[in-house]
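Only a single protein chain was left out; the remaining protein chains are all shown in position.
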Amino acid sequence: MRNSVHLAKRFSVCWLCLTLVLMLSSARVQGQTAQTEPAGNSIPEPAPPVAGAVTASDTKSDEGGSITVKWTEPAGSKEMGLEYEVLRSDKQDGAYVPVGELSAGDSEYADTGLTDGQAYYYKVRSILGAVSADSEPSQAAFSKGNFFRFYRLNALVLLAVFSSAVLYYITRARKAKPIYIRKIAGLDAVDEAVGRATEMGKKMLYIPGIMSVDEIQTIASLAILGHIAKLSATYNADLEVPNKDPLTFAAARETVKEAYLEAGRPDLFREEMVNYVTYDQFAYTASVTGKMVRERPATNFLIGSFYAESLLLAETGQAIGAIQISGTAEVAQLPFFVVACDYTLIGEELYAASAYLSREPVLLGSIKGQDITKFLLIVALGLGVVLESIGIKFMATAFKMQ
Amino acid sequence: MPGIGTWLAAFFTLCMLSFLYKDNPFFRLAESFFAGLSLGYYIGIVMNQTLKPNLFLPLVQDFHANWHLVFAAGLGIILYFRYIRRVAWVSRWALAVYVGYYVGVNMMQKLHGEVIPQVGDTMLSLSYHGIGTLWNLVMVIGVLSVLIYFYFSTEHRGVVGGVSRIGIWFLMISFGAAFGYTVMGRISLLIGRMVFLVNEWARPLIGHIT
Amino acid sequence: MNLERIMQVDRRIIYLFVAVGTILPIIFVVGLPVSITPPVQMAFDRIENKLHEGDIVLVSFDYGPSSAPENAPMADAILRHCFSKGIKVVVIALYPLGGLSEAVNELNKVAAEFPQLKYGVDYVNLGYKDGAQAAMKKMAENIHEVFPTDVNGTPLDQLPLMKHIRTYKDMKLVVSLATGIIGEWWANLVNAQFRIPVIVGPTAVSAPKYYAYLEAKQMVGLLGGLKGASEYERLVIDKYPALAQVYSTPGLYTATKGMDVQSIVHLIMIAFILFGNVVYFTSKRKPRKAS
Partner (left out) sequence: MKRQIPLLLTFFAGAIPIFAFFVPEKHVGLVSTTLDSWLIIVAGFALLLGVVNVVQMNANKIKRQAQGWPYAIILLAGLAIMGFFGFAGSFNVFGGIATRPDGSSTPFDWLYKYGFLPLQGTMFALLAFFMASASYRAFRARNTEATILLFAALIVMFGRIPFGEMVSKWFPLATEWIMGKPSMAAQRGIMIGAALGAASMALRVILGIERSYLGLGKGE
């Protein structure tokens, strides 16, 4: 336990450094804006009006190889139905080739596929039917790679607030008084569900969803599996974990094995407890439902990431009279679990489950940190609604920038 | 007379449907065959669509540009160290990298792609502009009350308890409505299977017999 | 009579009702009344009143076998309408998971009902193209570059119909039968940029999203799910009596039949739910009376 807190501390330091580096790098000023160049005034009669003030500069917040060209539209361009062509050259008075077409209403174009560090010049050609007129060329512009995506500043702020809150409460967790966590009925029922299977001398099925370990719900499910396997080892219950994803299968086997070891009953662990079925969602479902009706488990856990098979599994389990505890964050599948299972962990409850079950201060601390972030978001949301109502768009804009 | 493929498909369809009555040897046969067949199918898919184009062909065609893929294959092979007792512990490395990377990807996706826009989209104006104001209010109250329902570190009593109760009602509306809304799509799938059985198998068969 | 026992209806009885409610309407036409909604009427009017004989319509198959029960009847109804009116049709498929097989099956089926029409003159099938969005953009420049040959490998220049079709400007309308995002691209990308009118027939699940495009005039009609398709069938049958005969062919799956199944099975489910509640409340009241 102490080990993990130490580790957490050490990593927290790394983590904060990482965030800091990102924050600092975001402060780096960038961009190499070229000077504006007023357009000529003498326009031959039939020719369309020329685009003014053509500027070209490095496209911000990108990986390089791109220059953004901007210009001011001549008056009445929309009514005329003016069209633009953006031209590029690598010499100011060299040959210009067209790189992009736009229509009235646009005054910005991002040219891509360029070589960083090389000079480029741009002109904007106004086209009206068959006649056209070119603007003055822009100053030289250079593309380059940037060090921060400014449009993701909101995400960085959220990440910083969130991880600071979580880390603060994790490090405080051991010293501070125990953290209160509200009752989660589905998790209180776990002991009873395991006990019932033991009493009846029947099997428990644990289905960790159908996704791989790249899905966080699966990781959360494996954490809960660890706890249930420990209970199973203590009571000597008959646990089985059929899998759809091979990596989840590998991880689940490690989890269960370790849990039996920690419970002091490695002798009870058998490899077949955690087995692999098949990679197809519905073939897996057919096998598991078949297993359910034949072996009649007393308890089913359906916890993780589920899709259309949710109701097939839960309804079959219901039909054989098993106690069913389910949990998922897939919004579309929650209704089916709610109607067919005895208990359902809804969304965030699934992620809080491992902390709730183990009562480890470090894990509980992270739940507290999460709650603080949620509180701040609720405040931000309330503030956003108030500001929006009196016509100030600032908050909504900050949250919408992508 | 329907062709052999149609017969096979019809047979499997009927075997699966028989599960609705009760478990029986036909369902068990179809289920077992399906499990094997589908796993074989994914062997074909993984070989042809993942390993061949992403690993074997790049290595064979241009080793100099793609030599780094050797590490990928190495990580893949590490997974199998679990079968050799002395180095079994190394097999965790592949899992550790795999989980670590995607957890990082997902963390940012969740914060930036879900939390921020969903909160932002709920910042609706409540200044009066007709019935829309009321609906905006429903939206804001719904989101806030559900969020408060998920608040773990406070006891759900008093005001918090009341608001979280409203949150539960919103959840119930959502679950009921989503259930009712999905019925149609599921029936469409059933129609697809039944149209196959009736029009492509039974009709030609009856036509052939009579 | 023990009400508790009645409430525990064997689930197999429910299954039987659902099965019968699905199979019977597929075999026998029930023909529940259909009320025509404005988005479908708009789609029909567009083809019926704004297009003329010899005009060209692009029909894009943007769905696969998994949503065929919903999308295929839309495709059939649109194709039958066009062919009945003498409108020429260019068929393409952009959906990767089986869009091509759907395009081939449905076009061949409907074309066989109009023996006077000639392939290459009155209709063509250009086949499947990978990378839907890029293909849709490129088709504004040159369709011949996107689809160098038709589905049979014939170069487009050898097909009389395709000789004069180079871009969207040579066609009057796009109809997309869609299950995923591709249908939306027709509205928010192709219509927005290249101004060709668009009708989309999405599955019922995704239909709500399309109302926004319809309101923004990025679409000129919408066939939402089976219901939209059955309304369209009603409209073409009423307008072209010859099609009534086609639609009463035994063994032909139509949206009208599909919608009958939907209505009947929905009503069966609702009836069971109501029944359960009625029994529940009667049984709950009983003990109170006894005491």
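A, B and C label the chains in the order they appear, each numbered from 1.
Basically, a contact is a pair of C-beta atoms (placed from the backbone, for glycine too) under 8 Å apart; a residue touches a chain by one contact, two chains touch by 3 or more.
Just so it is clear, the model here is predicted, and its values are computed rather than measured.
Student: What chains on display are touched by the one that is not shown?
Tutor: In the entire complex, chains touched by the missing one are A, B, C.
Student: Kindly state which of the options A:70, A:88, A:123 or A:152 is in contact with the chain not pictured.
Tutor: Candidates A:70, A:88, A:123 or A:152; residue touching the omitted chain: A:152.
Student: If I consider the whole complex, including the chain that's not displayed, which of A:111, A:238, A:280 or A:388 touches that chain?
Tutor: A:280
Student: Can you list, in ascending order, the subunit C residues touching the missing chain?
Tutor: Residues 9, 11, 14-15, 17-19, 22, 32-35, 65-66, 204, 208, 227, 259, 262-263, 265-270, 272-273, 276-277, 280-281 of subunit C touch the chain that is not shown.
Student: In the complete complex, the non-displayed chain touches which residues of subunit B?
Tutor: 5-6, 8-10, 12-13, 16-17, 19-20, 28-30, 32-48, 50-52, 54-55, 68-69, 71-73, 75-77, 79-80, 89, 92-108, 110-112, 114-115, 118-119, 121-122, 135, 138-147, 149-150, 167-184, 186-187, 189-190, 192-193, 196
Student: Tell me where the left-out chain touches subunit A, residue by residue.
Tutor: Within subunit A, the residues that touch the unshown chain are 1, 3-4, 7-8, 11-12, 14-15, 18, 22, 25-26, 61-64, 145-149, 152, 155-156, 159, 162-163, 166, 170, 212-214, 216-217, 219-220, 222-223, 225-226, 243, 246-247, 249-251, 253-255, 257-259, 261-262, 272, 275-280, 282-283, 285-286, 294, 308, 311-312, 314-315, 318, 329, 331, 334, 336, 338-340, 346-352, 354, 358, 360, 362-363, 366-367, 369-370, 373-374, 377.
To be clear about the criterion, only the chains that are shown with their structure count from here on.
Student: Chain contact topology under the given definition, line, ring, star, complete or other?
Tutor: Graph shape, chains as nodes and touching pairs as edges: a line.
Student: Which chains touch each other through the most C-beta pairs?
Tutor: A-B
Student: Centre of all protein Cα atoms: which chain's centre is nearest to it?
Tutor: Central chain: B.
Student: Find the geometric centre of each of subunit B and subunit C from their Cα atoms only, then give the gap between the two centres in Å, rounded to an integer.
Tutor: So the centre of subunit B lies 25 Å away from the centre of subunit C.
Student: Rounded to a whole Å, what is the gap between the Cα centroids of subunit A and subunit C?
Tutor: Spacing between the chain centres: roughly 34 Å.
Student: Quick check on subunit A: which residues sit in contact with 2+ other chains?
Tutor: none
Student: Would you please write down the residue numbers of subunit B that are in contact with two or more other chains?
Tutor: Only 182 qualify.
Student: Provide the residue numbers of subunit C that touch subunit B in the complex, in ascending order.
Tutor: On the subunit C side, the touching residues are 12, 15, 18-19, 22-23, 26-27, 65-70, 203-205, 225-226, 250-253, 258, 261-262, 265-266, 269.
Student: Okay, in this complex, where on subunit A does subunit B touch?
Tutor: 152, 154-155, 158-159, 162, 179-182, 213-216, 219, 247, 250-251, 254, 277-280, 282-284, 286-287, 289-290, 293-294, 331-332, 334-336, 338-339, 346-349, 352, 367-368, 370-371, 374-375, 377-378, 380-382, 384-385, 387-391, 395-396, 398-400, 402
Student: Which residues of subunit B touch subunit C in the complex?
Tutor: 20-21, 181-185, 187-192, 194-195, 198-199, 203
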